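Heads up, one of the protein chains got dropped from this complex, but the rest are sitting where they should.
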Amino acid sequence: ALGATATGAAIAAEGEKVILEKQQWQTTLGQPVAARPYGMPSQWEAALQRRESPGLTRVPAASVAFSPLQGFFGIITPNGLHFERHHQGWYDIDPAQHRLMVNGLVRQEKVFTMDDLMRLPSVSRIHFIECGANTGLEWGNVAVPSVQYTHGMLSCCEFTGVPLSVLLDMCGADLKKGKYILAEGGDGSGMTRTIPMDNALKDVLVVWGMNGEMLRPENGYPLRLLVPGVQGVSSVKWLRRIEVGDMPYATKDEAVHYIDLLPSGLHRQYTTVQECKSVITTPSGGQQLLDKGFYNISGMAWSGRGKIKHVDISVDGGNNWRRARLETPVLSKAITRFNMDWVWDGSPAILMSRATDETGYVQPMVKQLREVRGTRSIYHNNSIQAWKLDVNGELSNVQVG
Amino acid sequence: ALGATATGAAIAAEGEKVILEKQQWQTTLGQPVAARPYGMPSQWEAALQRRESPGLTRVPAASVAFSPLQGFFGIITPNGLHFERHHQGWYDIDPAQHRLMVNGLVRQEKVFTMDDLMRLPSVSRIHFIECGANTGLEWGNVAVPSVQYTHGMLSCCEFTGVPLSVLLDMCGADLKKGKYILAEGGDGSGMTRTIPMDNALKDVLVVWGMNGEMLRPENGYPLRLLVPGVQGVSSVKWLRRIEVGDMPYATKDEAVHYIDLLPSGLHRQYTTVQECKSVITTPSGGQQLLDKGFYNISGMAWSGRGKIKHVDISVDGGNNWRRARLETPVLSKAITRFNMDWVWDGSPAILMSRATDETGYVQPMVKQLREVRGTRSIYHNNSIQAWKLDVNGELSNVQVG
Amino acid sequence: DTKYPGIGREATKAEVAAWDIDVRPDFKGLPKGSGTTARGQEVWEGRCASCHGTFGESNEVFTPIVGGTTKEDIKTGRVASLTSEKQPQRTTLMKVATVSTLWDYIHRAMPWNAPRTLSVDDTYAVLGYVLSMAEIVPEDFTLSDQNIAEVQKLMPNRNGMTQAHGMWNEGGKPDVKATACMTNCTKHVTIGSTLPDYARNAHENLALQNRPYGPFRGADTTKPPLA
Partner (left out) sequence: DTKYPGIGREATKAEVAAWDIDVRPDFKGLPKGSGTTARGQEVWEGRCASCHGTFGESNEVFTPIVGGTTKEDIKTGRVASLTSEKQPQRTTLMKVATVSTLWDYIHRAMPWNAPRTLSVDDTYAVLGYVLSMAEIVPEDFTLSDQNIAEVQKLMPNRNGMTQAHGMWNEGGKPDVKATACMTNCTKHVTIGSTLPDYARNAHENLALQNRPYGPFRGADTTKPPLA
């Protein structure tokens, strides 16, 4: 049986009390402006929180808090619900004490304060950040119940900062020998990641602004790197140093983690691009439909290689597909929101979305990825997600094929 | 003399302590993930708050809290800092108790729950909201010291909701006779505003989502109207009713306020479009430059008639102008962020920005507006804002011409 | 609905009656009823005067409701004081052209701290009393759905509105046309208005309204500008 609901319940002949009777908010004076000089969500939104996945990590300061994508709208991630991934905990660093050093193969090694950086020519761009391990729990089998845990290491924000190329230019980077940069964080882990110079010069930013305000402490306040299209770990938080070098650095998170085990026993190293991917966020695993009838199927699509070209949706487990509407703006290396009309007739269904990016790359089935990469990859699982809808209205996580 | 600064201060020969000595955040374990399941800004960001303008209103529940634009980046307004304008205070309405009624010249008068509405085909769009009275304090003379108070009734968010046209269609609105709609709020003021049907069918949305999450209580949770390009008051908050009618309603906020007094003694009624406007947000009134040298001049431009085509910046009080860079995305009826390189040589300067929209309309000087509308208009002051930079590095609010 | 099955339901008559409370300039929506200025005075003094003043003149909680209109205005339907710089504030009755607006709004939203608690008859009564304070209707008057259209003809600013402008619709014609001159646009830049000294710190210390780091600080407005 489908879940009962206030709406579904019979309405008294005269109508509903909430309309026929005057309510408190219509008959009294509300709260003043600036009651909260910095606002918070409604008391009724408490279900939408960042959450850990029990058992995934052993200590919460080297862990992940997943974003509740099941309740998100559009493409912008609210700052309070941006996913968290720390290796040695987070800090709220005093910006007056924070410095950025540029060293290595440069004419002039330099130190910048936040005062300095924020005076430089700034740009604002909307980009996604996806952890390379997003959906990694599902390389083998279905493991987690909802989109918060399958895809919740994903965000999309408007970032403001200075192009890294401006800083490299100021320091006179040796672009002939200097084929790589190393980015280093100011936290205890001193997170370090290598970025190819071509990439660094193209669209990498040194950012302080996120959705109009400063980065949140959990996301690298007061300064982080932003490497568009590349797994989140490269967008080093609490950024303190950029080194120009002539070879990759094989740092811990490039040599022990964020490497992909192939069936041959070889590991792929320096796999960073987040390939084209999409997921239906509503309705999705662990959600319960209350009734048959019309629904809006909605989700997110993104690609580390550019813009989303289109998204197709299947409600029959991948046998037939229909093209979804894309909301504007459709931006490069940003989330694109898609929607599709759907009338649920009450029979079982399997909902899937499949994105295609501007390079023509089509999001694959997990089977196709496994044919090349096996089942023990952890990172870069961009396969098509399926949600099974049962006659009772409940959706659950399944893998098709 | 210019203000002294840490950066400006001489650095000891070996370097700065914050670099030479290991800091706490590099040598200890930070805080765990989900320490704050819903995050907040850094402790160092407390200066950025919504604030009332002393003396502007007499009671804080029929008042305004202005946004600190002087600290904003990009185009997205952080939800915690969205400006507030209430007429009878704000409420945090239980969404399960909230209803939307559509009545009047329709085939079928209907009631929708939030459950209903959120199932409908939804769209997401980025739009500005500007109160019609924004910059109204300056129709006569310079009155307030900073951009928070001159322009802080301005926001730009990604909104998600259902096109009003879908609801009108569902109810069978009589589009022949029904030339207007009335939108009514669920708060104590029962805010009511007339919207021409053409406008209503074009791009008006009934929205619940704002920057990825639900509307904040201060901004109409759980449901508001969004009338793109039109003064904020029309985007009725806590929306409870839509009526289709055959004439304008001359509600209190269309007949006593939001009317513009002309020198003749006549009032213009139903002036709603927010014409093309821009403002330099950094550096701006009440800010203090610490040093000569390079700066990024940055600001916001928007138009109720479409996209921004370009923005020009003058640093000499309007004698000479240079074209600013526009950040992407440039969207219709949304804020566009502009930036321009500038080297301050220490001499006095007057900074101004002038936006042009896709219709070719050029943002005017206040003098030009006054020639038509006089000095007692309150609403729709979209004139060019000037900030005077003194040799001491302080900027102040002035009117040129 | 065949396009969106399962969504929304018919509104009942009682529900529409409960919520459809707006009153238009043509008095559509106005409920039948009446009230005397005597009763109106009781309501006013009991439920309104504390905020709006005994004579509707108070500026304490909101701008005045009554004042600034004359017998002559009632004849012409144009409030003369609107062109005078002497009138310090524009009162409600100086501005409002449509009496329906006041009926609708008082019934909908007043008293401010207890909206929707006035009966229909008391709304007629108190509105009649407000109009009598402005000498638009006699001291001793009964306002009702029957005579309100006549009262409309007395509203002092009934001819005071114009819709002849390009700002209601996106496609309307703007009333100024600036040009985007790029070089040598003004020989002498003149500053028409500057921030008055007393306004420098009137919004409290701007040093605390800007980040304590970054490209700029907030000026310390508790002190004079730096020398």
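Labels for the chains are A, B and C, by order of writing; each one numbers its residues from 1.
In this text, a contact is a pair of C-beta atoms (placed from the backbone, for glycine too) under 8 Å apart; a residue touches a chain by one contact, two chains touch by 3 or more.
This one's a predicted model, so the numbers in the text were calculated from it and none came from an experiment.
A.B. asks: In the complete complex, the chain left out here touches which of the visible ones?
C.D. replies: A, B
A.B. asks: Looking beyond the chains shown, say which of A:Met170, A:Leu201 or A:Val343 touches the absent one.
C.D. replies: In the complete complex, the chain left out is touched by residue A:Met170.
A.B. asks: Considering the whole complex, which of B:Gly39, B:Pro95 or B:Gly285 touches the chain not shown?
C.D. replies: Here the residue in touch with the unshown chain is B:Pro95.
A.B. asks: Which is it among A:Leu201, A:Val343 or A:Val398 that touches the chain not included here?
C.D. replies: Considering the complete complex, A:Val398 is the one touching the chain left out.
A.B. asks: Tell me which stretches of subunit A touch the chain missing from the display.
C.D. replies: For subunit A, the residues touching the absent chain are 1-3, 44-45, 47-49, 51, 53-55, 58-59, 62, 68, 70-71, 87-88, 101-104, 108-112, 116, 119-120, 141-146, 148-149, 166, 169-170, 182, 184, 188-190, 192, 196, 198-199, 202, 229, 240-241, 243, 245, 247-252, 254-256, 259, 261-273, 275, 282-283, 285-290, 295-296, 304-305, 312, 316-321, 350, 354, 356, 361-369, 371-373, 380, 388, 390, 392-401.
A.B. asks: By the contact criterion defined above, which parts of subunit B meet the unshown chain? Give residue numbers in ascending order.
C.D. replies: 7, 11, 13-16, 19-20, 22, 26-29, 95-96, 113-115, 118-119, 214, 222, 291-294, 343
Note that only the chains that are shown with their structure count from here on.
A.B. asks: Connecting every touching chain pair, does the picture come out as line, ring, star, complete or other?
C.D. replies: Contact pattern: complete, every chain touching every other.
A.B. asks: Between subunit B and subunit C, what is the gap in Å from one C-alpha centre to the other?
C.D. replies: Inter-chain centre distance comes to 22 Å.
A.B. asks: Determine the centre-to-centre distance between subunit A and subunit B, using the mean Cα coordinates as centres, and give it in whole Å.
C.D. replies: About 27 Å separates the centre of subunit A from that of subunit B.
A.B. asks: Residues of subunit A touching 2+ other chains?
C.D. replies: Those would be 7, 15-16, 19, 26-29, 95-96, 113, 115, 118-119, 214, 222, 293-294.
A.B. asks: For subunit C, jot down the residues that touch at least 2 other chains.
C.D. replies: Residues 3-4, 6-7, 9, 11, 15, 19, 112, 115-116, 211-213, 215.
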